[in-house]
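Here is the structure we will look at, set down as structure tokens.
All protein chains but one are shown at their positions in the complex.
Read from first to last, the chains carry the letters A, B and C; within each, the first residue is number 1.
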Amino acid sequence: MTGFTPQAPNYCERVQASFDAQAFMKTIGARISHLAPGEVDLTLDKRDDLCQQHGFLHAGVTTALLDSAAGYAAFSLFKPGEEVLTTEFKVNLLRPADGPRIVAKARVVKPGRTLTVCRSDVFAHRDGKDVMIATALLSMIAITSGSG
Amino acid sequence: MTGFTPQAPNYCERVQASFDAQAFMKTIGARISHLAPGEVDLTLDKRDDLCQQHGFLHAGVTTALLDSAAGYAAFSLFKPGEEVLTTEFKVNLLRPADGPRIVAKARVVKPGRTLTVCRSDVFAHRDGKDVMIATALLSMIAITSGSG
Amino acid sequence: MTGFTPQAPNYCERVQASFDAQAFMKTIGARISHLAPGEVDLTLDKRDDLCQQHGFLHAGVTTALLDSAAGYAAFSLFKPGEEVLTTEFKVNLLRPADGPRIVAKARVVKPGRTLTVCRSDVFAHRDGKDVMIATALLSMIAITSGSG
Partner (left out) sequence: MTGFTPQAPNYCERVQASFDAQAFMKTIGARISHLAPGEVDLTLDKRDDLCQQHGFLHAGVTTALLDSAAGYAAFSLFKPGEEVLTTEFKVNLLRPADGPRIVAKARVVKPGRTLTVCRSDVFAHRDGKDVMIATALLSMIAITSGSG
């Protein structure tokens, strides 16, 4: 129960199919770890080839994770026939992206006919607990063919 | 001539060495295509494994490029002994990230003792011209050991 | 000549009329100092009652100025019958908002059918020159009755 009612009865299949079509999610090894109306968590295991010069996850990878999570959180509420595009986001990096497992938890803050605003918080699981490493606000737009 | 005076005489070597230590830049095939005091361009060739579900470059890759470019634009002005970390950024995605070559052009807007603010614009080269696909504002912090 | 073609022949009157209807612009003493397709500058004189605890212009006033400037820069390109609303903005405060006269210069970066992205830079005129005190990115949405 998330307080949101999906408008596409097969929203789970739609999200999973679109996620599976994101080659870059496969490249970084991300997977859907939670899916509910207006809520998506994505998880990845930290790998050396995804890191920056200090050995932390690159902010681009953190952003890929939190952005795709938010896109699918929004998409889970869209009508059949609508696609999702990110229009903008803001990310505050709070702590080093370190730890074996990284999780982005995206939640819809405000659904809308055109724009849907999401929050996406990213956690690193280390030493037996989850530490918030980034927090973001994002805008998603619902498009049908030809719009934008 | 960019109007900025680097404080580390070997700023080019420092930037290149740090960039070479970013495993994720190698993973996505990014390279430094311009480097001057307060200015860095990074270029990559679009590849299928870096794309999202519509075949455009994933926003996380675009962000990796514009963020690293901005980080090194700031870092080029830092004193010896200082390291750079991104504290936050905001990205507006303007057009689909499509085209064989993507370039992020980062410029320091305001250098500072602690915080340096950069702008980073991303262009797709297609049909013989450069189209702006994203624009971003970013904050970089100079850290020495123990600070943060 | 700004490279943009207005779609409403009376765009100047529309912008001025809407601006005149913004009570808060009158409250802070802001005025339109430049208007062209996709471009609006707003100017105000610093007053003590608009300041924060250090005697600088309050960031809320700076934001009011840069936001209204950007809204009208976007609105100048809208079709007859369309209204403008800000959906989001990001502001980097670069230097203290000090000096007798403050000017926000907003320019459309990317016009769109639904969303228009603007940049808005704010300058303080002091000691005979303009100093950039803030830079912002903003998204404006075109609405007709019932949309949103």
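The working rule: contacts are C-beta pairs under 8 Å (C-beta built on N, C-alpha and C of every residue); 3 or more make two chains touch, one makes a residue touch a chain.
None of these values were measured; they are calculated from a predicted model.
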> Out of C:50, C:73, C:108 or C:133, which touches the unshown chain?
Replying inline: C:50
>> Please identify which residue in A:26, A:79 or A:110 touches the non-displayed chain.
In response: A:110
>> In the complete complex, the non-displayed chain touches which residues of chain C?
In response: 18-19, 21-24, 26-28, 48-54, 58-61, 63-65, 67-68, 83, 85-93
> For chain A, which residues lie in contact with the unshown chain of the complex?
Replying inline: 90, 92, 94-95, 109-110, 117, 119, 132, 135-137, 139
>> Across the whole complex, list the residues on chain B that are touched by the chain not included here.
In response: 87-88, 90, 112-115, 117, 137, 139, 141, 147-148
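We take it that only the chains that are shown with their structure count from here on.
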> Roughly how many whole angstrom separate the Cα centroids of chain A and chain B?
Replying inline: 23
>> Averaging over Cα atoms per chain, report the distance between chain B and chain C in Å.
In response: 28
> Between chain A and chain C, what is the gap in Å from one C-alpha centre to the other?
Replying inline: 32
> On chain A, where are the residues touching two or more other chains?
Replying inline: 87-88, 90
